[in-house]
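Selected chains only, in their assembly positions.
As written, the chains take the letters A and B, and residue 1 is the first residue of each chain.
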Amino acid sequence: MDAVCASALVGNEMPIAADVILGSNVTIFHSDLVNLYGCTIGGDTRIGAFVEIQKNASVGERCKVSSHSFICEGVVIEDEVFIGHGVMFTNDIYPAATTNEGTLKGASDWEVVPTLVKKRASIGSNATILAGLTIGAGALIGAGAVVTHDVPDYAIVAGVPARVIGDVRNNKQ
Amino acid sequence: MDAVCASALVGNEMPIAADVILGSNVTIFHSDLVNLYGCTIGGDTRIGAFVEIQKNASVGERCKVSSHSFICEGVVIEDEVFIGHGVMFTNDIYPAATTNEGTLKGASDWEVVPTLVKKRASIGSNATILAGLTIGAGALIGAGAVVTHDVPDYAIVAGVPARVIGDVRNNKQ
């Protein structure tokens, strides 16, 4: 039975890799239902179930990363940002499984296109963020939006592609 | 080895919390790959993998909740409803990680905006349902739609934002 139990333990522990840097008081609601590796998570941040955060991604302090979201390599999220459920970041304009020669792509076969989400921005559920963009401070991305351009500070954007429809300073009390 | 095994057991059992109320004959295909807490699930309902259902959410009888979907607090789903894959409900118009003062938001810092999905409605995969809406009986929400207004009974809606494009009584045999 020893081997069986050891195997079960590994299976539960691996989804948070040893190289993840967690600030103080980070809450991960189900550590066996996330996949975090090589990333940095700031203090007091909360992370839901079914979240993947890749290496060389960084999440600030007092953020909330909701269930089913994916934060890829090259994404920097500042403090107090809200990431809704099912939000997908991207870091590649022309993704592919293989090189033009048909061999598997490795880490050296593409350049990560970085994304920045500034302080107190809020990204609605099921939103998709294309590679290489900056989401402004305090901006609000509507649920289901596909963001294809930079978003100004405090802008409210929605739709596919996302367009500015308001300013949070006029809409939130 | 005892501590190891006990820990493994907790890890597998916790994703269905003790306060979930399950009707008779509910099927949860992978109980270790869901996150259900404080919710009510009606009899004969089937729930796929990677599903999260929050406290104070209610799913009726003979429903199907497909993989990767998220049903949040404040959502009431009546009987015989189909929820596709990757469907995201929301309960907040202006989501945020922190209060305006920069402290973490707690349960008392926001008001849940309720959503009602009426009997035999069907919600397509990757659809997003904004907060505060009613989806009518028998309505069909197209895959990938972002629903921003109430949907009448038996309406077919699609697109971003979702618009009425038909009536299920004319389209289904």
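Please note the rule applied: a residue touches a chain if its C-beta (ideal position, glycine included) is under 8 Å from a C-beta of that chain, and two chains touch if they have at least 3 such contacts.
Since this is a predicted model, take the numbers as computed values, not measurements.
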How many copies of the one sequence build the whole complex, if 2 are shown? 3
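One rule holds for everything that comes next: only the chains that are shown with their structure count from here on.
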Just curious, how far off is chain B from chain A if you go by their C-alpha centres, in Å? 22
Residues of chain B touching chain A in their complex? 1, 4-5, 7-8, 11-12, 14-15, 33, 35, 50, 52, 68, 70, 72, 86, 88, 90, 94-98, 102-105, 126, 128, 130, 146, 160-161
Would you tell me which residues of chain A are touching chain B in their complex? 1-2, 5-6, 8-9, 12, 29-33, 44, 46, 48-50, 62-64, 67-68, 80-82, 84-86, 120, 122, 124-126, 140, 142-144, 159-160, 168, 171-172
